[in-house]
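Just one protein chain is left out here, and the rest sit where they should.
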Amino acid sequence: MNLAAIVQDQTSHAEAVLFYLLAPITVLSAVGMLLVKKAVHSALLLAAVMISLAIFYILNEAPFLGIVQIIVYTGAVMMLFLFILMLVGVDSADSLVETIKGQRILGIIAAVGVGGLLIALVSKGNLGHRLFGLEMANGEGNVQGIAKLIFGQYVWPFEVISALLITAALGSMVLAHREPDSDKKDQRALSEERVRQSAQPVAGLPGPGTFARHNAVDIPALLPDGTSSDVSVSDVITARGHLAKPGDFKFLETSDDDREGN
Amino acid sequence: MSLGTSDTLVYLIAIPLFSSAFLLLGGRALDRVGHLIGTAASASSFVVALIELNKMLGRDAESRGVTQHLFTWINVGSFQIDATLLLDQLSICFVLLITGVGTLIHIYSISYMAHDIDRRRFFAFLNLFIAAMLLLVLGNSYLNLYVGWEGVGLASYLLIGFWNQKPTYATAAKKAFVANRVGDVGLSLAVMIAFVQFGAVTFDGVAKGIEAGSASSTALNAMGAAILLAAVGKSAQFPLQAWLGDAMAGPTPVSALIHAATMVTAGVYLISRSNFVFDNAPTAQLLVVIVGAVTLLFGAVIGMAKDDIKKALAASTMSQIGYMILATGLGPAGYAFAMMHLLTHGFFKAGMFLGAGSVMHGMNDEVDMRKYGALRKVMPITFATFGLGYLAIIGIPPFAGFYSKDKIIETAFNAGGSKGIILGCVTLLGAAITAFYMTRVMLMTFFGTKRWDSAAHPHESPWLMTVPMILLSIGSITTGFIFSNGDRLKNFLAPVVDKHHHEHETELLAPIVVTGLAMFAVAIGISIALAKYSRKTIPASAPTDVTVWTKIARRDLLQDDFNETVFMRPGQSLTRVLAFLDKRVVDGAVSGVGAMTLRLAGDLRKTQTGYVRSYALLILLGTVAILAAILVVTV
Partner (left out) sequence: MNAPNIEYGILGPILIVLAAALIGVLIEAFVSRRYRYILQTGTAFAAVALAFLQLVLIRQTSSKAAVSSMSIDGVTIVLQGSVLIFGFLGLLLIAERGFQSFTAQAAAIPGSNEEQKALVSGLQQTEVFPLTLFAISGAMLFPAANDLLTLFVSLEVLSLPLYLMAGLSQRRRLLSQEAALKYFLLGAFSSAFFLFGSAFIYGQAGSTTFDGIRKSIVESGGSDQFLLVGLALLTVGLLFKVSAAPFHAWTPDVYQGSPTPVTAFMAAVTKVAAFGAAIRIYYFAVGGLVWSWRPILIAISIVTMAIGTVIAIAQKDIKRVLAYSAIAHSGFLLTGIIALSKDGLNATLIYLFTYGFTTIGTFAIVTLVRDSGGEVSDLNRWAGLGKRSPLVAGTFTLFLLGLAGIPLTSGFVGKFAIFTAAYKSGNISVVVAGVLASAIAAFFYIRIIVMMYFSDPVEDGTSVVIPSAMTVATIAICAVATLVMGIYPQPVISAINSLAFFAG
């Protein structure tokens, strides 16, 4: 019994049409995923493959699997992919120039070889099996059938998968989680540090003319000891040579007694 | 021969083995008592041996052998190897020699090594040696013997290099190691041949297999030759003799125990033990004789030219073992005499080495005999014991060596035909040369004028050293008579080495004539030595205006030069080539043994590009191959 006959025999027309429609799309998407340059295109093609697969599952009367495929893979996993692509940059692309001699040729040969050999071997096989057990599996409904398998025959591997998931979570923590940097300074520490560095005036730079007799822009501020402060006047004025001499603007008759009195 | 069982044999080995481990693991805490523990362990083992001997003598001759099954070593499928000990007449001789002489040497070492900071480690190694040597002689199969064989090799390596701070000593240890490895190849070959031919590696199994005729004579000759190669390596026989002289770098008690009395005689044991092989392998047996004859002359000639007292004694050991190997090659008649010479030699040579050690002890570790002279008055006990050993080795009646060597010469003459005459003459010549060089050693060391270094203040050694020397010299006086009186040792050993009761064939010369000839040869040797060394004063440094022959003899008959030309040079060139190739690895290219492996390794390494996609490709190609193979097998 050849392949076409089997399809005729066991497959409804609608199913066959859908299959022949989707199969090339799936394969082309899969191949394209490997060949396109931009990561984001690759991700979208992957999504296409996954959706096609979901449709195949549903066609094969495994609706639960199909839906889960869409929700989990096309929904959650693909979204994660895309998030990461957005972080990396949508435009990021890999160089597809092959540097290893013979790699590409051999790769194609090997891929064709595996495919060809698989087809050769399988075609020699006994393909005439009738579908059986589908009614039994879906007898109580597809979801119930899967539940029976997961919590019945395959309960042990199903439980063991939890170890795998925890390992994965732990692993991502190990690889991605950094210790908070204990040396990073908070605001308080920063301000205290600023005070300690006495070279810098804590309250900001003095404006021009502070404590002097005039407050024009070209008149330097006076420091408590009576000397003038260079930083109080804009560099431009200093460079132009417009700077007034500080001595000119001193309070003239100041004596020690006066200061004490004040 | 039926074998009983005994469950005490294991103590012989276990006591020194545990003591050794205890001393090594105990660390510095045991430094103060380590030597006592070691000596006690050896002595206990000796006591066990005496008890076993007593039990053995209580049984009749045919059922004296006992075995003890320790454990099944490997049992995979139908193939089984057991660790079983076998104590029969042959092994008891060795056990008594090893533990007895061993204990005396332990006692001697207490004093000799008193100032060495590593005395505890030394005793641990000595104990390890005793245990391994006992395992060697007690194993009931070639494989068990092999274990002991490697064990004594290891212990010997450790002890020769004990003072490995000096690079030449470490080199000596390495030389011994390499020579022994060459011999070991022989032993492993023998084990393989036995396994392939007889499916058994026990002595019993091989003997039965030969009796059943399940091996061709070629195989037996090959096995014999392989065994001989092993013996040659271990017993420092020609052409693997070069290491023994250098091995004298080890502490003198080690030279006495390992390189005179016990380990170097393991080859003799191996050949005697394999008598069932050699009795059926005439070609291999002839080889044994040739090796023995060559070595006995070779060693004797080297002995004549050596000024280093220990090296002179080492050359003499080589020569004496040559006698034993020669005797074992003479078939059933020879085994017992080889054993007898081995035992008496164990006593007198160990005694002489201890004497040499005592002299060195008194002379600031000076080994050059030209710097000795006139020591008989300051070291009377050493002189007396050494002198008794001397009388024994040159074969003066009634000392031990006379009985044993005389018997070997006699057997050699009786070997029949021209072979007998040649061998007889070789052994006689050897006896004369032995007399010459041993007299030379005596004269240079104990007689003549003082040629001491100004720093030397010779004195007699403490009693812990002299007592073992005295006991050993008593052995050198008495053992010969005890063993040969009424063919006692020969009859004792006969059930093991001479199962078919060969009777003596025609006698070429009457025993009394042989004795006369031997005495005459010895007398000539002594007279020449007296003439040469007692009249003139001996120069304190070796004369340089000597004949080319003396020069050659001084260079160990060019044995090192020979090795260097024949083995080392090509080896070195090979090493250089390899080193060159090796260097190219470092430079990022390739390496390997031969050009093919090299290129292969290089090509294969190219697959290891470090790129994950290459690896994936490799996996994919592998999958293609497997699928293709499936396709092929299903067609």
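Note that the chains are named A and B in the order they appear, and that numbering of residues resets to 1 at the start of each chain.
One rule holds in what follows: contacts are C-beta pairs under 8 Å (C-beta built on N, C-alpha and C of every residue); 3 or more make two chains touch, one makes a residue touch a chain.
Not measured: the values here are computed from a predicted model.
Note that of A:80, A:166, A:189 or A:231, the residue touching the chain absent from this view is A:166.
Among A:14, A:97, A:175 or A:239, only A:175 touches the chain that is left out of the view. Shown as candidates are B:117, B:212 or B:633; the residue that touches the absent chain is B:633.
The missing chain, though absent from the display, is touched by one residue of B:174, B:208, B:488 or B:532; that residue is B:174.
Taking the complete complex into account, residues 71-77, 79, 83, 146-147, 150, 174, 585-586, 590-593, 597-598, 600-602, 604-605, 607-608, 610, 612, 614-616, 618-619, 621-623, 625-627, 629-630, 633-634 of subunit B touch the chain not shown. What subunit A contributes to its contact with the hidden chain is residues 118, 121-122, 124-126, 133, 148, 151-157, 160-161, 163-164, 166-168, 170-171, 173-179, 181-183.
One rule holds in what follows: only the chains that are shown with their structure count from here on.
Averaged C-alpha coordinates give centres for subunit A and subunit B that are 76 Å from one another.
Of all residues in subunit A, only 100, 103, 106-107, 110-111, 113-114, 117-118, 120-121, 124 touch subunit B in the complex they form.
Of all the residues in subunit B, the ones that touch subunit A in their complex are 609, 611, 613-614, 617, 620-621, 623-624, 627-628, 630-631, 634.
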